[in-house]
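The other protein chains are all here in position, but one chain of the complex has been omitted.
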Amino acid sequence: MDKGYFNLVDFRANGVPYQLFVRNADTLLHILREELGLMSVKPGCENGDCGSCTVLMDNVPVNACHMLAVEADSHHITTIEGLEDTKLQEAFIANHALQCGYCTPGFILNAHALLSHHPDADEQKINEWLESNICRCTGYQEIKEAIQTVQKELEGNG
Amino acid sequence: MISFDFLYFRPKSVHEALQIYQDLSHEGLQAVFYNGGTEIISRARAGEVQPDAVIDMKGIADCQGYRDEAEWITIGAAVTLSNITDEINCFPLMQRIAKEIATRNARNKISIAGNVLSSLNYREALLPFLLTDSVAVVAGPAGIKEENTAALFANGSRLEPGKLLVQFKTEKERAGANYFFKKKTKQSAVNYPIATLCAMKREGKITAGFSGICTFPFKDAKIDRILNDHALTISARAEEAIAHLPEKMVNDFHASAGYRHFVLEQLLIEMLEHFEEVS
């Protein structure tokens, strides 16, 4: 029986394999920031309420604050540092869908996962996914417009 | 940030999970079963719980996935609420309820067992199991047992320490029954319910489940009898049902008892009218 308060986790972050010895009680948020230096993953509440710590686990958005780092074992974690698609980033800039920028990585990651699962998401679907994320600066409409711009572009290309 | 340390285990089988639990108990250590962890992490951060060990159930095959068989649907205890909304189409009431709990990000982690056994008053995902008389597969030191959810979780009870939920089994025909569902919050959709009402109608009989009204989710035979009493008008049935709640209406900062009464009465009437129209 393992009696230690630490465990080895073996996972990928943005494609890079890591083997880390982590404290069982540490959240994935903590490890990504303090051990891996992935500071784009933002703490906003550490209670699963605000979505600013959103990361993708095997392309599914989860709140990194509501997950132990040990649970990431053998999974793929993506943060915005690892997001290759830049359409969303450009659209957020062009649509003024960011002001202070603190919520932005979370929104973009969530939107990215949404569009990869549901490229033709309607407004209801967008709401369903992105209600996970709080923004205090914009009016949200800009964010929705940014996503819809990308959808149109994708449609145009496909 | 969680200030204390705990041991972490990821058993591969129910048997192993129980064994770990017992071994720890013998050493005087308190373990908790861990699924989505969304509640355990929050409560540990707030200092409300301080387990010595967590036993992560997600590696146990029996607790994972769902099976759609001839007469039964089996839902693993570790299945997430998002899995349910995305996949379990033969249980539409469950899908609806799951979709209105927390946020999508959270639902990607919240497990059905974690919600049913949550320390909060709400435990909304229990309601569809109550209404369908589903079976809970519970494992404990004495082995694996199938128990009726209504009896097992009556009056807000949860599992005895050391027992764990493996699966839920629901009769397919019941799962597909005609349903009504509405959740009312203080204001934003993402919040705890001040009143959740769901109901199903099978063989001409309505059965209703409630959350947010009392300190636990429930269905109640007496209330069901009232709701089906066609001698009474719809609004009389609603009034009467409210008069027979198993507990005083909750009165807290989310909503006053008076307002909850108002909301619930409207929900009951809406539900009764809905079924009246359908039939």
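Here the chain labels run A and B in written order, and each chain numbers its own residues starting at 1.
Here is the rule we use: a residue touches a chain if its C-beta (ideal position, glycine included) is under 8 Å from a C-beta of that chain, and two chains touch if they have at least 3 such contacts.
Following the convention adopted for this analysis, contacts and distances are computed from a predicted model.
K.L.:
Unshown chain, UniProt name, "Septum site-determining protein MinD", "sn-glycerol-3-phosphate transport system permease protein UgpA", "Tryptophan synthase beta chain" or "Xanthine dehydrogenase family protein molybdopterin-binding subunit"?
P.N.:
For the chain not displayed, UniProt's protein name is "Xanthine dehydrogenase family protein molybdopterin-binding subunit".
K.L.:
Among the chains in view, which touch the chain not shown?
P.N.:
Hidden chain, whole complex, touched shown chains: A, B.
K.L.:
Would you write out the residues of subunit B that touch the absent chain, in ascending order?
P.N.:
Residues 1-4, 47, 186-192, 252-256, 259, 262-263, 266 of subunit B touch the chain that is not shown.
K.L.:
Since one chain isn't shown, list which residues of subunit A touch it in the complete complex.
P.N.:
Residues 23, 25-26, 33-34, 37, 39-40, 42-47, 49-50, 52, 79-81, 89-90, 92-94, 96, 98-105, 108, 126-127, 130-131, 133-144 of subunit A touch the chain that is not shown.
Assume only the chains that are shown with their structure count from here on.
K.L.:
Taking the complex as given, what residues does subunit A use to touch subunit B?
P.N.:
Against subunit B, subunit A makes touches at 1-5, 7, 23-27, 30, 46-49, 51, 54, 60-63, 65-68, 70-71, 73, 110, 128-129, 131-133.
K.L.:
Any idea which subunit B residues touch subunit A in the complex?
P.N.:
On the subunit B side, the touching residues are 1-2, 4-10, 20, 23, 36-38, 41-42, 44-45, 54, 56, 58, 82, 99, 102-106, 108-109, 189-190.
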